[in-house]
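Following: one structure in C-alpha cells, then a few remarks.
Left out: one protein chain. Kept in place: all the others.
And now, chain A:
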Amino acid sequence: MNNSLTNTARLLGAGLRALLVLTLVTGVIYPLVVTGLAQGLFHDKANGSETTADGKVVGSSLIGQSYDLPLKKGQDTPDADLKWFQGRPANGLGSNSINTQYKLILSGATNLSADSKVLLQQVKDAQAAVVKDNSVPGYTVKPSDVPADAVTSSGSGLDPDISPAYADLQVHRIAQKNGLTVAQVQKLVDEHTDGRTLGFIGEPRVNVLELNIALKDLTAKQ
C-alpha cells in the first residue's frame, strides 16, 4: 500500500515535470516565436488589418461594421443609414446578450434551426426591409431578387462581406441617395468585387467597408 502510494506520487511528479517543461516549449517559446515572425513579416495583418480613410483608422477590412443613423429617442435599434452600402444582418446571440450588432467584443451566430419560426420571421422582416429600402423610382426590387446573404446572419456576426448580388441590388439606392449616376456606382461595385481565390476557392464577395470608403471618396470629389 505504502509502496504503491509512493509509486503514484513519483508518477504524478514525473507528469507534473513533463507538463511544466512542455508548457515552456509550447506555451511560452512557441507563441513568442510565432509572434516574433508574425510581427516581423506581416506587421499590419498580425495586428488586425486596420483600414484607414482620410488618415484615420476606421476599422478592420476583416471585420464587418454597421452603417446606421444615430439612435433616436425611444428607439431600441437604430435605422440603417441608406446613404451607405449595408452589410448582412447580425442577429447572433439573441436580444438578451450584451452585443448583437457588429460589436467585436462578442462574436456568434443565431443558432436558430432551419425551420425555426423565429428565424423565419427574421428572414421575412429582413426581406421586406431590403425590398422597401432598395426600391427607388424607376427600379423595383421583388422579394425573389433578394439574395440569401442579405436576409441571414453570418456565423461570426462580423461578416465583412456581402455577395455581389446584394451589392448590385443596392446600386440604384446608393446612386439616388448620394446624387451619383447608376453607372458610377455600378463601376465602384465592380471594382470592389473579389472573385473566387484561384477561380474556385470560396465565393465571390464585396468588402462593405472598403466599398463605403471608396464611395465616400467618390462623393467627396463630386
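By our rule, a residue touches a chain if its C-beta (ideal position, glycine included) is under 8 Å from a C-beta of that chain, and two chains touch if they have at least 3 such contacts; residues count from 1.
As a convention for this text, contacts and distances are computed from a predicted model.
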_I want to check something: the complex is missing a chain, and I'd like its UniProt protein name from "Indolepyruvate ferredoxin oxidoreductase beta subunit", "Potassium-transporting ATPase potassium-binding subunit", "Carbon monoxide dehydrogenase large chain" or "Putative tricarboxylic transport membrane protein"._
"Potassium-transporting ATPase potassium-binding subunit"
*Given the contact definition stated above, which residue among A:T181, A:T197 or A:Q222 touches the chain not shown here?*
A:T197
*For chain A, which residues reach the chain that was dropped from this view?*
8, 11-23, 25-28, 30-31, 33-35, 37-39, 41-42, 45-50, 53, 56-60, 62-63, 65-68, 81, 84, 88, 92, 102-116, 119-120, 122-124, 127, 144, 146-149, 151-163, 196-203, 205, 209, 212-213
